[in-house]
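Got a structure here, written out as structure tokens. Questions coming.
A single protein chain has been removed from this complex, and every other one stays in its place.
Coming up: chain A.
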Amino acid sequence: MEAKEQSKKKELWYWNWLIGSVALRVILIYFSNNLNLASRPEISTPLTSLRRLAEGYWLKQSSMSPYAGSMYHGSPLLLSLLGPLTAKRIEGQPDHILCSLVFVIADVASAMFIRATGRNLQIAYGQSLKFLDLVKLSEKSDILPSGDIAALVYLWNPFTIVACVGLSTSPVENLAIILSLYGACRRIAPLAAFGWVMATHLSLYPVILIIPMILLLGYGPDTPPRKLFLQRKYVEVGDTPSNDRCQQGEAVDQPELPYVFSWRPVIHFLFWTSLWLVYVLVLCGVSVKQYGGLWELFKRTYGFMLTVQDLSPNMGVLWYFFAEVFDFFRNFFLIVFHGNILFMILPLAIRLKHRPFFLAFVYIVISSMLKSYPSVGDSALYLGLLGLFVNELADMKFSFFLFCGYIGVSLLSPVMHNLWIWRGTGNANFYFATAMAYACLQIILVVESVSAMLNHDRKLRKLSATKVLDGKT
């Protein structure tokens, strides 16, 4: 009874905060003209700017290719979805009010899915601990409801609010990624496939999330290392050699053993992926048939992302290399930056294969650091997902330093941009310094979170080993 009341109070608390964030967004949409959020390079990049989408839509309406003139570089499906909304204007309301409402809805939906995923992960975590007979651990410390926290962190993160109000399409991309991860956690193959295909289609970099998703579908949500389960199982089996067969039967009968890779969901997922992929390609092909076909589409969207043709400054590091320093060895630097993302895939997958959701988080951080046009919308996503691991990452070092660092960079970066572009008293080095600091912060975040997670696993192993020893003696 008490637990029920407590849980009801928690629900109310959550919903209050959610409605509060929606209200804040609506207020900012109406009253944030002075902030000029849509024209800041940290928020709107050549890939996510709504203004460019509106231009692409206008070009399409004038029966020209939406990619003519190198303004719009996104997906034609997004153009059909958001384009008509940008053209509609309502008297007395701010510009693009309908699109802003769409982004607010996308944010709220993302938060709901994060919460559901968090709940799922927490249930799985509880089950693993029970299996390992470490329930005492779960009751001893106050386990926070990571789903609610992560959802509220995502909603109230200033980066997310600014990305939503500042008319960038990041909320839609984030929604697709979160949808795919939710579907993979719940082993709903069609939903996961849809999310992954849409995420890859909108921005190329989520393609590397296929590995954690296959691991999620095969093994299930995050668990402690499988060695522990095997140790446990052998301990139980080896303990009473007489009841050998009995115990084995019992062990086998246990549902959802987290160390067995089940291929069925993966096959389903691959099937649905191919279905959705064909569907999306057919739709795109139909949209751009008159303007050069699919090859032209790929050149203008993915080719633009990979070859970094637009060197306007942003929060990343790539523009400075090509604009100020090394235009000769452009290919070399493109290979180095994208190769760094690819090199990280295999080692991390080997090391963190028992925690596929955390692996997805690490991939998202790395790709949002090294991608060609990063924005605050990308960091909004991983900072929200970071909240799902509050219990495991409680011991993370440098957390206060990172927090202050993020605040500092987000305050200094617009100032440096203003000094450079509008007042002319600074130069590109000022702005690039803040971009470099931002990249350093992200590197520290990745490194420390991975090490904190591995320490957590080690602690569990230690506790489980002591448990086993206690059990034996």
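List of remarks:
Following the convention adopted for this analysis, a contact is a pair of C-beta atoms (placed from the backbone, for glycine too) under 8 Å apart; a residue touches a chain by one contact, two chains touch by 3 or more; residues count from 1.
One rule holds for everything that comes next: contacts and distances are computed from a predicted model.
The chain absent from the displayed complex carries the UniProt protein name "GPI transamidase component PIG-S", chosen from "Diamine acetyltransferase 2-like", "Cell cycle control protein", "CobW C-terminal domain-containing protein" or "GPI transamidase component PIG-S". Across A:V260, A:L306, A:L342 or A:L469, the single residue that touches the chain missing here is A:L342.
For the chain left out of this panel, the touching residue among A:N34, A:N331 or A:T425 is A:N331. From the set A:R51, A:R119 or A:R351, the residue in touch with the chain omitted from the display is A:R351, counting the whole complex. Hidden from this view is one chain, which touches chain A at 328-329, 331-332, 335-336, 339, 342-343, 346-347, 350-351, 395, 447, 450-451, 454-455, 458-459, 462.
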